[in-house]
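A single protein chain has been removed from this complex, and every other one stays in its place.
Chain lettering (A and B) follows the sequence in which the chains are written, and residue indices restart at 1 in each chain.
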Amino acid sequence: MGAMVDILKGVMATRSGKIGVVLVTFHLVLALVAPWLVPFDFDAQSAVIDHAGPSLAHWAGLDILGRDVLTRTMLGGREALLVTLFGTGLAVIWGSFFGVLAGYLGGRVDDLIMRSVDIFLAIPWMIFLLLVIASFGNAPMVMILTLGFFYGIGVVRMARAATLEVVVKDYVLAAKARGESTLSIMANEILPNVRDVLMVESAMRWSWMLLAFSALSFLGFGVTPPTPDWGLMIANSRIYLALAPWPVLMPMIALSSLIIGINLTADALAKSLGVDKTTRALV
Amino acid sequence: MLRLIARRLIFAVVTLWVVSMVVFSAIELLPGDACQAFLGQMAQGKRLENCRTEHNLNAPAYVRYADWALGLSAGDLGKSIKRSKPLEDIIGPRFRNTVILGMTAALVGIPLAILLGALAALYRDRRPDLWISFIAIFCMTVPEFITGTLLISFFSVWLGWLPGIVIMRADAPLLDVLSKIVLPVMTLTLVMVAHIMRMVRTSMIDVLASDFVMMSQLKGVSRLRQVLMHALPNALLPTINLIALNIAWLMGGVLVVEVVFNYPGIGRLSVNAISDRDFPLVQAIALLMASLYVGLNLIADLLALLLNPKLRSRGVG
Partner (left out) sequence: MTAPLLTIENLSIGFRGPDDQPVFIVREVNMSLAAGETLGLVGESGCGKSSLLLAMMGYYKPGLGRLSGSLSYDGEDPGLISSHQLQALRGGGMALIPQNAGQALTPTLRIKAQMIEVLRLHSDLAPSAWHPRCIELFERVKLPAPEQMLKRYPHELSGGQQQRVAIAMALAGEPNLLLLDEPTTGLDVTTQVEVLALLQEICRDLGTAMVYVSHDIQVIQKVCNQIAIMYAGEIVEMGSRATLLAAPVHPYTQGLLASIPRLHQQTLPRPIAGEMLQPVHRGSSVGCGYANRCLLATDQCQATSPAPRVVMDRWVKCHEVEAAVAGELIRPAQKLLAPALGENLLLAVEDLSVSYQRPSLVRALLGHKPLATVQGVTFGIRQGEILGLVGESGSGKSTILKTIAGLQRSLSGRITLSGTDDLAGPVESRARGCLRKVQLVFQNPDASLNPRKTIGEILRRPLELYFELAPTVMNDEVDALLHRVNLPESYKGRFPGQLSGGEKQRVAIARALAAKPELILCDEITSALDVSVQAAILKLLLDLRADSGVSLLFVSHDLAVVETLCDSVLVLEGGEVREAGLCAEVFKNPQHAYTQALMKAVPIADPRKRKDENDVVHIT
């Protein structure tokens, strides 16, 4: 626990880290309490006019169907956050398990895992995501599992690379010579030493998964209307951008600020942990 | 060396073969067969039966896989459920358009990214680096559909310089295509440059701190020559494969870009195919995209092999 506080202190020591943490915390808290804060029902249509600009009652105006944009923006990140948080968790857990295993054991196991990774990477993930959603629906669980699976592939590569730097160290050999079990070596000797890299990479991956989720909902596969969602809001209102910018700009700002917040935090985290030399590649 | 190349080639073919099986079985595993999916849950009786016979769906899975795979190796992609035209004619021109889009983006993006990455590394933690890195974070975090939308509203709605939505037939002549892709390419390039630039920067920072760059400086070599002759090649070599891998991953974004700009490419086709539940079409597209990916990585591998003296002599020895 004390280590976590230290890490947070390190992140908050830089300006970008501060901005990042504030943005992320704001979005997380908002997602939790928004249902009790919103001024209107997200699906309620104002009978009088649609596409009205900001007014005293509707601070961010109304959309084409006359629904309150502010309400919908406040609620529009909840499903995205839910799915991507759990999805990233899943990806990191399975990805780093196999990555560390491949890196530590080497030889045939490594070959097998990495060749499978190469093959899975060749599968066009976006098409597959759409296909799965089209067939099984877009329940959060379906999304978490598929996103978690595809994003875990990159984690395997990353975790393996980090492990390869650690396994050559003599303390791993020492543990092996002592007769420690494979699981114990992975948990006690390797994991603590790749933890920093894993943390930074997970944060980055969270932001990329958010990008993917919003792209899905932009294409109409993410959430089912009338559930409010940023990507879908942008997709529905973007043709009226010149006419009524608010319904597009609000979710745009919300989504971008969240993702930029995560990235700034990850960058500050990397700097304060001294792991800013990782490749930080997508896969 | 030859053996290494041969191994890469064999592995590429094996990858494609396995991918084809994964794609095929994944679609098998989805609820309902292709005809059921296309005609809807309610469909039954004669129509469904006809469709199934026409697409040979009553045969066992392995027979259909063998048929499909044999057809593929002969250049026959299969039959669409919805459209009567052969799949080659539907996919062909659109595939061409997507390749043009992707290649243009890569041709513009990669050199730009290398330049920016090298600059950022040279000015590490100083003003140029901070600006480049900040803009890069911005570009890689804003989703393509937002960048695309903003570009459209700026360049076509506000300035009126460029067409916002691409209106053209899929099989339009090459020149027509090239004149219409400025905005889609820009959208794709921004993300790509941001990602590749960061990789180049990290690798370059490593190399700049190496003994041989310091040594070249202590030999009295000018700064420009240090960077171009000693640092840059060694920074780029290990990133070639990584760059290819990431471009391939970013190609997932092509789907969105094509939808945003209404661009007649394979990405938009795949979205439509999935919406239509035209499984044979989806299957063919998925395999094409996979081969694009495999091809890209193969080129990167061979390039790395050719340019890296260490790999080259390992192959000999």
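Here, a residue touches a chain if its C-beta (ideal position, glycine included) is under 8 Å from a C-beta of that chain, and two chains touch if they have at least 3 such contacts.
Everything numeric in this text was worked out from a predicted model, so none of it was measured.
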Worksheet, complete the sentence: Answer key for B:3, B:46, B:169 or B:310 versus the chain not shown reads B:310
Worksheet item: Which of these, B:210, B:241 or B:272, touches the one chain of the complex that we don't see?
Response: B:210
Worksheet, complete the sentence: Interface residues of chain A toward the undisplayed chain are 107, 169-171, 173-180, 188-189, 192-193
Worksheet item: Which parts of chain B are in contact with the chain that was left out?
Response: 209-222, 225, 229-230, 233-234, 237, 307-310, 313
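As a convention for this text, only the chains that are shown with their structure count from here on.
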Worksheet, complete the sentence: chain A to chain B, mean C-alpha position gap in Å, rounds to 22
Worksheet item: Which residues of chain B touch chain A in their complex?
Response: 11, 15-16, 18-19, 22-23, 26-27, 30-31, 37, 137-138, 140-146, 149, 152-153, 157, 195, 198-199, 202-203, 205-206, 242, 245-246, 248-253, 255-256, 259, 270-271, 274-275, 277, 282, 285-286, 289-290, 293-294
Fill in: Contact footprint of chain B on chain A as seen in their complex
115, 118-119, 121-128, 130-132, 134-136, 154, 207, 211-212, 214-215, 218-219, 231, 234-235, 238, 241-242, 248, 252, 255-256, 259-260, 262-264, 267, 276-283
